[in-house]
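See below for the structure under consideration.
With one protein chain held back, the other chains of the complex are shown just where they sit.
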Amino acid sequence: MLNTRKRRSLALASVISSLALVLSGCSSSSDSGSASGDDAWFASAAEKLECKGKTIKGVTENTPPGQYVKSDIIPAFEKATGMKVDLETTSWDEMYSKAINDMEAKTGIYDFVYIEQDIIYQYLKNDYLANISKEIANNPDLKAPSFDFAKFTSFINDFKNADGDVFGIPMEAFVKVYLYRTDLFNDPANKEAFKAKYKRDLVPATNYKEYQDIADFFTAYGKDKELWGTTVQAVTGHPASFYELFESILPTNGVYNWGISKNFKASAAAGGSMNSKAAKDAFAFWVGLLKDAPPESKQSTWTEVGTTFAAGRAAQGWVYGENVAWIATDAAKSKVVGKVGVALPPLGNPQVLADSKSGAGYLGYYDGGAFGVPASSKNITCSVLFQQYQGQESVQAKWAAAGSRIVMDSTYNDPIVQAQDEKTNGYYTFMKDQGSLFRGAPAFPFHTSVREVVAPFIYDAIAGKISTSDALDKAAKAADAEMKKLGY
Amino acid sequence: MKKSNTNRLGWILLSPSLFILGVAGLAPFFYVIYVGTHSWNIFSKERGKVFVGVQNYRDLVFDSAFLGTLSRTLFFSFLVVSIELILGFMLALSLMKDFRGKTFFRTVYVLPVVVAPIAVGATWRLMMAQGHGPVPFFLNKFFGWEFNTGASTTQAWIAIVLMDVWHWTPFVTLTLLAGLLAIPREPIEAASVDGANTFQMYRFLIIPMLLPVILITVFIRVMDSLRSMEDVYMLTNGGPGSSTTFVGLHIFRTVFAKQEYGYGSSMSLLVLYFTIVICWLLFNALTGKESKKK
Partner (left out) sequence: MITNSTHSKSRSFFTSLGRYFLWTILTIFTLGPIYWMFVVSSRSPVQVYDKPNLVITSFYAENYTKVFEDRVVRTYMVNSLIVATTNAALVTTLALFATYALTRWKLKGSDSIFFWTITNRMAPPAAFILPNFLIFTQVVKFGDFMLFDTKIGLILVYCLFNLPFAIWLLKGMLEGIPLELDEAALVDRASRIQVLFKIIVPLAAPGLAITFILTWVFAWNEYILAASLSSSSARTITTRLAEYVTTTGTNYGELAAVAIIATLPAIIFLTFIQKYIVTGLTFGAVKE
């Protein structure tokens, strides 16, 4: 009775498990032997440092660059050194909590973790990471001849401490560009109609008014064609909207570093600029674009913006670099292959361009991440060995092609990358030439806390519950309170 | 009944469960209580735990964002549990009689229960998406209605209630069905012979006998709907604005995004307390009625 029923259920369970095991038996494991790099040196180093046979564990996000590490770089490394690398891929939110829990509790579970550019400051403040520069300097056997800090783009500076020591080896970097539909912009009929109505040429916008006009024009044009004038990353309930506003839009009107001053004040009255007139104007402009944006915009994170664009539903928009490549080249995912172009984002204040060139400001978001080694890791030396392997110049090009990411200056010149560059109408050239005008997240060690108190007001403004002006006033007040509470 | 000299066997049978729940359940619970009396944000300047006594709880009472999520969650829970209970009972009754194809219908009907909440949320989100989701598309095509869960609070609520009803009514139906089937037949037959009509049979016989099962089902649904997070989050992200942000999601954000462990722990305990109170009231209300009848 109990036994028979149980027995049958267990029998069933074992049938299913054996099926699963059989399936695992007849697998065709991809033999990735793209072993490029100084494998001989790494092999001997692994022996000398007694890393051979050891297992190191890492955690990263499940994105194309991360997947490439898993599918190509790690097998090559394992083959060369006899080490085992166990890379866990997780979802975006989860990755942080796992890494942070491990490093805070010093449990030593992970030997390398993905560090997004915006959280490095929090990690450095809490001494979570091992000093890679020092590790290499103190151990001559550990220094790989094929690895050189100087080869990286200036992005690596974001992962250095005040002394210039490196705490993270960049593994991906992108810029969030102004993406537009070359087919729509170059169409003669459109050009004529636009010129007739707005008395200027149909080219990518350089300021807010031009952008608005183009958005209006294409919304009217696309009325029954499932086409709208612009994307807006206006999801309510997810930080993506906060990020587009604070990292891409506000800087173009001269509000840098989230409008928070050097002495940690956000309200204009206290010396910040979060609720300054410039900020309010920029916010109003951005929310005003919603009338020219497809209906899914209020649910669009960076993902949906990318897919909206790829589905041909928008004529222009701010799009993350990691999406640009597949939108422009992958026919299985995109309907606008070969039909997109990149440009500098439209500016609200022309002074911003001069600021960006001089370094006093910036006009858009430079995104990216690195692999760092937790100070609590039990295998720091062996982990640093792996970091150097993935940071070699020779592995960069194929990795760039797989994940449209560039962290080394020389990668731009590689033929594989240049071929992709053509297909994307110059995204990589753009990143190389104009990348310095963009910047990553500001160096705040309280990034997520302030984001969480400010975001609800942004959501409410998008949902139309409060005005954009009120939202920023309340947001600045809340941000100030939060920073005070955290002790800044 | 048996005397207490065989109570030992009773305790022996009960002890493995008590042991697991006690040891494994109490330790984290005490830890959360402990952390709830501190202010702890690992990214604050004062990195460690700072003892604040009951300040967290005082702050919570005035935290309008938290109170908002709490009231929304309670309302949502009340809504979906009532709907599921009524529907579930009617469908369980319908499944008691044999009819052709019953096994097929019943098997299909139970499918939603086995789908992971994440997948449920993702699927419903896809169905409701603008542009490529069938629901807004066909509602617009055939009726000319605008259905945008990202823009309209009412429509977002309709979507999440439908999703929850879709997901959990089969569970309610199954448990009520098992309960109905376990009810002995003779009292019913006897009452029917005595001339009781259908309504009287339900009111005085069937429902009272079914009460324990109804109680358990309501409890479990209330508890789970107060905790639920993944599916609603996948469908609406808590939007538009914060109109579908429920307590589970709010706590999750406080703990993981804001890294406020202390405040989040006290919030969790407060919600736990609320849940216990609600369940206790339900427990008494329903068993009180039963003892009155007797």
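Residue numbering begins at 1 within each chain, and the chains themselves are lettered A and B in the order written.
Definition applied: contacts are C-beta pairs under 8 Å (C-beta built on N, C-alpha and C of every residue); 3 or more make two chains touch, one makes a residue touch a chain.
Since this is a predicted model, take the numbers as computed values, not measurements.
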Study note, to complete from the structure: Absent-chain interface residues of subunit B come out as 1-2, 6-7, 9-11, 13-14, 16-18, 20-21, 24-25, 27-29, 31-32, 35, 91, 94, 99, 101, 103, 105-120, 122-124, 126-127, 131-134, 137-138, 166, 170-171, 174-175, 178-179, 181-186, 209, 212-213, 215-216, 219-220, 223, 226-227, 229-230, 247-248, 251-252, 254-256, 261, 264-265, 267-269, 271-272, 275-276, 279-280, 283
Check your understanding: Taking the full complex into account, what residues of subunit A touch the chain not shown?
Key -> 1-2, 5-6, 8-10, 12-13, 16-17, 20-21, 23-24, 27-30, 57, 59, 61-64, 86, 88-92, 94, 97-98, 101, 105, 107, 109, 226, 302-303, 306-308, 310-311, 320, 322-323, 326, 331-335
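Basically, only the chains that are shown with their structure count from here on.
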**Study point:** Residues on subunit B engaged by subunit A in the complex (per definition of touch)
**Key:** 41-47, 65, 129-132, 136, 148-151, 236-245, 253-254, 256-260
**Study point:** Partner subunit B, residues of subunit A touching it in the complex
**Key:** 93, 96-97, 100, 104, 122, 125-126, 226, 235-239, 294-299, 308, 311, 313, 445-446, 448-449, 451-453, 456, 459-460, 462-463, 465, 485-488
